[in-house]
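Yeah, one chain of the complex is gone here, protein chain that is, but the others are all in their spots.
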Amino acid sequence: MQKRSYKRKLKAGLAPGTLVFTGEKKMASVDFSVMYAGDDYYREERPADVDSVMQLLSGSLTSGIEEMSWYNIDGLHDEEKVAEICHRLGLHKLTIEDILNVGQRPKLEEHDTYLHIVLRMCMTHPTGRFIEEEQLSFIMQGNVLVTFQEKTGDVFQNVRTRLQEGKGMIRKRGVGYLLYALMDAVVDHYFIVLEALGERLEDLEIELLDNPDKESLGRLHHLRREIIGLRRSVYPLREVISQFAKIEEPRVDTSTQVFIRDLYDHTVQVIETIEVFRDMATSLLDLYMNSVSNKMNEIMKVLTIIATIFIPLTFVAGIYGMNFDHMPELSWRYGYVSVMAFMFVAAMLMLVYFKRKKWL
Amino acid sequence: MQKRSYKRKLKAGLAPGTLVFTGEKKMASVDFSVMYAGDDYYREERPADVDSVMQLLSGSLTSGIEEMSWYNIDGLHDEEKVAEICHRLGLHKLTIEDILNVGQRPKLEEHDTYLHIVLRMCMTHPTGRFIEEEQLSFIMQGNVLVTFQEKTGDVFQNVRTRLQEGKGMIRKRGVGYLLYALMDAVVDHYFIVLEALGERLEDLEIELLDNPDKESLGRLHHLRREIIGLRRSVYPLREVISQFAKIEEPRVDTSTQVFIRDLYDHTVQVIETIEVFRDMATSLLDLYMNSVSNKMNEIMKVLTIIATIFIPLTFVAGIYGMNFDHMPELSWRYGYVSVMAFMFVAAMLMLVYFKRKKWL
Amino acid sequence: MQKRSYKRKLKAGLAPGTLVFTGEKKMASVDFSVMYAGDDYYREERPADVDSVMQLLSGSLTSGIEEMSWYNIDGLHDEEKVAEICHRLGLHKLTIEDILNVGQRPKLEEHDTYLHIVLRMCMTHPTGRFIEEEQLSFIMQGNVLVTFQEKTGDVFQNVRTRLQEGKGMIRKRGVGYLLYALMDAVVDHYFIVLEALGERLEDLEIELLDNPDKESLGRLHHLRREIIGLRRSVYPLREVISQFAKIEEPRVDTSTQVFIRDLYDHTVQVIETIEVFRDMATSLLDLYMNSVSNKMNEIMKVLTIIATIFIPLTFVAGIYGMNFDHMPELSWRYGYVSVMAFMFVAAMLMLVYFKRKKWL
Amino acid sequence: MQKRSYKRKLKAGLAPGTLVFTGEKKMASVDFSVMYAGDDYYREERPADVDSVMQLLSGSLTSGIEEMSWYNIDGLHDEEKVAEICHRLGLHKLTIEDILNVGQRPKLEEHDTYLHIVLRMCMTHPTGRFIEEEQLSFIMQGNVLVTFQEKTGDVFQNVRTRLQEGKGMIRKRGVGYLLYALMDAVVDHYFIVLEALGERLEDLEIELLDNPDKESLGRLHHLRREIIGLRRSVYPLREVISQFAKIEEPRVDTSTQVFIRDLYDHTVQVIETIEVFRDMATSLLDLYMNSVSNKMNEIMKVLTIIATIFIPLTFVAGIYGMNFDHMPELSWRYGYVSVMAFMFVAAMLMLVYFKRKKWL
Partner (left out) sequence: MQKRSYKRKLKAGLAPGTLVFTGEKKMASVDFSVMYAGDDYYREERPADVDSVMQLLSGSLTSGIEEMSWYNIDGLHDEEKVAEICHRLGLHKLTIEDILNVGQRPKLEEHDTYLHIVLRMCMTHPTGRFIEEEQLSFIMQGNVLVTFQEKTGDVFQNVRTRLQEGKGMIRKRGVGYLLYALMDAVVDHYFIVLEALGERLEDLEIELLDNPDKESLGRLHHLRREIIGLRRSVYPLREVISQFAKIEEPRVDTSTQVFIRDLYDHTVQVIETIEVFRDMATSLLDLYMNSVSNKMNEIMKVLTIIATIFIPLTFVAGIYGMNFDHMPELSWRYGYVSVMAFMFVAAMLMLVYFKRKKWL
């Protein structure tokens, strides 16, 4: 939660469109990569600095050739460089603000000259302990697709490979299909995260049934918070993809829209899985509470059995420990043996009683 | 949950339409059966291999005769065979992906040349302990209906028998009615599953009221998860059947639509029953918690009664066990008897007190 | 729940419209009664067998006279007789199935020649312990109204009396108003059931506040289940009556529609009352849990007070019961008295402490 | 709940429109008052019997003068008198039934010649312990406004005073504005009830945090029930006022509609406050449960500390109370002192342990 609203304080009341990167710096420098693809070729460049990018970009935007180009910018902490590229693309200053202000809800905005999509990507942290979120921004303008990531990730690697190897129709279908393919990669990535989450839920379930302790409660609490957070990121996604499916944009043709509707189905599946996880987490909490109650019950039973058997017996022993001068039983020949036998019988009777009550 | 998202990981980022079967292999080989029916005849064939199927299928698709034919494919693990048949039917590659990718939500898709319906079938596992799910895909193209099942099941047996015996109107009404009849068989099957579930709920209720233990908690938790899962499968079904009732398709005529609306009513009944079961499961959890509380209470009462009676008495006995030189009571003639009598009276008074408090 | 899905198992996969009565046989034979009414007369017949009914029915359906006739069939277990009548009325086979299959949700279906309404009637069982449900089917065709009941009940008795005595406008307004009057009687009957339910809730509330035990928990659980079941029967009723109010049917004229809207208001009132009861039942469960907690608390307090006072005192007594040779206190003149006084003071101090803690 | 459905039983199956007052008789006789107002005058009459009212009413209804008149009838238990007035106004018999049948939901009905509004008024009972409800019916016909109350209340007093003193525009704006002013008084009255309810909630909160006992649970339960009941009365009110704002009626002009929209805002505020109270009551229940848990915890701690310290010490004392012939320690010179010292140290160590566990 904190991360999202961070730096807002500094910005409150400032003019909207003031450009401040609101995330954490996640990599040393800003990385650029440019990919060109046509029906039968593929070319990749890695410009070293922002000036080279600007030059290439100018070429792509003004050339009349129908060549699809994809600019990928990894790292947003260098606000000036990012802003420079954005200005070259002619983006509205609120769009630039959204790109840099990395706590946005997923959304799709159609502007006069470009299409702006914000998504949130989730990754399980390498430790497997928590889920990281990252904001992805897509700008589609003519044949140019520009993607902004907070840090270099491997979620787009498969798409890049498909472009390189020319498998499927990815080179032929144009930039609209490329945009779809990248969004599909993001949504597919949710399934990986959900799978990991599902495994954690199941591990926790076994743990809770077996031996619930304070730590498992903490873990369950943590898991619930992650599911709440994930839900918040995914819910608006459905809306975004639904809008994307209905968009009127020459680069997104009918054959691509079939794929987008399929993507929409996947998103609904993601949302439903999250809802099921939420239900399961609540269910686990109930399980935990009941396991704890059960354990307490078991402890109480042991205490009660021990106390109930020995307290009365101790009382009897106490009686014959009294120092009265006139206690005839004390001098009886079989007094001691009788008392011991009586105690034994009393203990046995109580055990039978507990057996009947099903406490044993 | 796991099963559904399984193999997604391998697919994440691959081109959509890549054909990978995502379920578990549930039978040794793929089984084919082809049924032909007209107003007054019925013919059944069991092609041994996919080539024979292809030949028969080509005949059915191109022949001008108004003969209804139903191809049933059991087993989807042999991706190539399934894909071959699908390609012959001219299915979109996303449709083929949906057929093989057996974690789909129920849905209905109208394509230019065919109608595609995905349903989920539920069965109580023979042990009666859990519910199995299976994906069913229906393709209706002209007079040909193709059904894909993960494994041979008996849910369609009744429909087959009706076709064989020519009972009712099933031979006369054409392929749209056949499709309805199969879907009706699937929905009817839900009632059987719900009945079994209802019986398990009632058994659990009696168990919980009688003698709640750790195991019953596990069983209840398991049941809740099953209901959550079932709910997820059935909810989209309503939408599917509602769409089916409104479809504009020459093979689904008005007289059949009356039956589909009836099927819709049944689906709503299934959903409501699941909702009632969900409420009941929550209600049972409350019952469990309260039963456990009650049991704990009972244990505490026994402990308290025993402790409250004997601890003070033991104290009294302790006093007269002290070794002071000057304890006049010790040498009294009736000291011992008086103390015993006093203790007896005290114990009786406490029992009366408990009686009044309704602890006994 | 069980009752509703009963016999479904036998039916799964059978042709729709196969006629099987799915309820329990609630009376020995099928009873028929036929009532004719016009502006200024009323006639009642009780045909002994189904053939006489068929004859009368044929007369009513074909005669050109504007005479309102009401056929009431009590008992549905003789499927053939019921089916025969239904066929004579020209009902669709799904309609006949709905009449016999007594687990339907309330619904209204307009067919070409007739109107079909299904309602569920609730009665408190004579023992006052649970609520019985029964399905009522209404067929209105021309001037003929046919009602099907599972068993002879007295819910229609008032309407019959009004017809006999010619009070109000019931004879004059025609068959649409008669249908309304019968539905109104059913909805009015819900108020009686709700009143009984409300009384049981209030009795339970007093019981729970006074002395909650295991039995009251069982009763509360039972009540909650009944409310859930009732809710399921009544919810679709609102929709049915709303449809009925908007129906375009010459026999239901504008002046009758005013009454139907009034009936709709009553139905909404029934639903809201059920919702309030549901809230109250949940509220009662909370009350129960808290009462149990309170009781446990009280028990714990008694235990703690007794144990806390006497355990330390017993320890002190134990010390002076030790057999050491050198224990100077033992031979002191006022040793015994001092120890007794010390114990008394300690006990008093502890009582003061508990008083302050408000445990006493 | 009971009161609302009361007498329904007697009515079930009777002809609709049968006139039975379903409330309790709350005042000795029926009171009438008639107020006439114009731009610059105000006149009030108190007819002694129903005949005088009828005479005045006939005058008001037939006179052509644009004089606003308001008839207020307090007390509905004399069904005949009320019905007589209603018949003179030409009300539909279902309207009359609604006026007498005092368990109606708030509603607005437009009839051909009159407007019928039902509201529910809430008052805190003078003891401040519970909330009373009363049904108010308004009939507006031409320039005549008739109001029916179950008993004389002071909610309309302010409006009457404004009419008398001619303050504001109430005399000039006509009968539509008068109707608005009365409804506004009713809604304003809800704020008073809510304020009292809010105070009771806050008192309860302090009580629960300080010293929760069985009685506070009963009070909280009672409060929750009242909030549930209030909510049921107020929810339909929003709909009524929304309909009133959109009504097409010459007497309710545009300038009045601005006020009605303002009234609508107030109603929404009432509903939201009730929702907040509901949340707060649930929140208080959680608070109660947790307070009880905390208290139990505290009790358990005291018990555990006492038992844990003294039980082992008592055991040690018990050992040296044994009567073995050969117990060398008993004859040691400093045996007694050493044992006492050992016990003291053991007790101290345990105290330190508890301190660390934060039990002290």
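A few notes on this one:
Just so it is clear, A, B, C and D label the chains in written order, and each chain counts residues from 1 on its own.
Assume a residue touches a chain if its C-beta (ideal position, glycine included) is under 8 Å from a C-beta of that chain, and two chains touch if they have at least 3 such contacts.
Please read all numbers here as calculations on a predicted model, not as lab measurements.
Considering the whole complex, the residue from D:155, D:179, D:220 or D:237 that touches the absent chain is D:155. For the chain missing from the display, the contacting residue among D:27, D:327 or D:351 is D:327, taking the whole complex into account.
Of the candidate positions C:229, C:321 or C:335, contact with the hidden chain is made by C:321.
Of A:204, A:245, A:270 or A:327, it is A:327 that touches the chain left out of the display. From the options D:81, D:105, D:120 or D:189, the residue with contact to the unseen chain in the full assembly is D:189. Interface residues of subunit A with the unshown chain, by the touch rule above, are 1-2, 4-6, 8-9, 11-17, 92, 94, 103-105, 107, 211, 213-214, 217-218, 221, 224-225, 228-229, 232, 285, 288-289, 292-293, 295-296, 298-300, 302-303, 306-307, 310-311, 313-314, 317-318, 320-323, 327, 329-336, 339-340. Counting the whole complex, the residues of subunit D in touch with the unshown chain are 155-159, 162, 167-170, 181, 184-185, 188-189, 191-192, 194-195, 198-199, 201-202, 209, 258-259, 262, 265, 268-269, 272-273, 276-277, 279-280, 283, 286-287, 289-291, 293-294, 296-297, 300-301, 303-304, 307-308, 311-312, 314-315, 318-319, 321-327, 357-359.
Throughout what follows, only the chains that are shown with their structure count from here on.
Interface residue usage between subunit B and subunit C, two copies of one sequence, is largely distinct: under half of the residue numbers at the contact are used by both copies. Between subunit A and subunit D, the centres computed from C-alpha atoms are 44 Å apart. Under the contact definition stated at the top, the residues of subunit A that touch 2 or more other chains are 321. The touch graph of these protein chains is an open line.
Contact between chains, using the touch rule, shows up for A-B, B-C, C-D.
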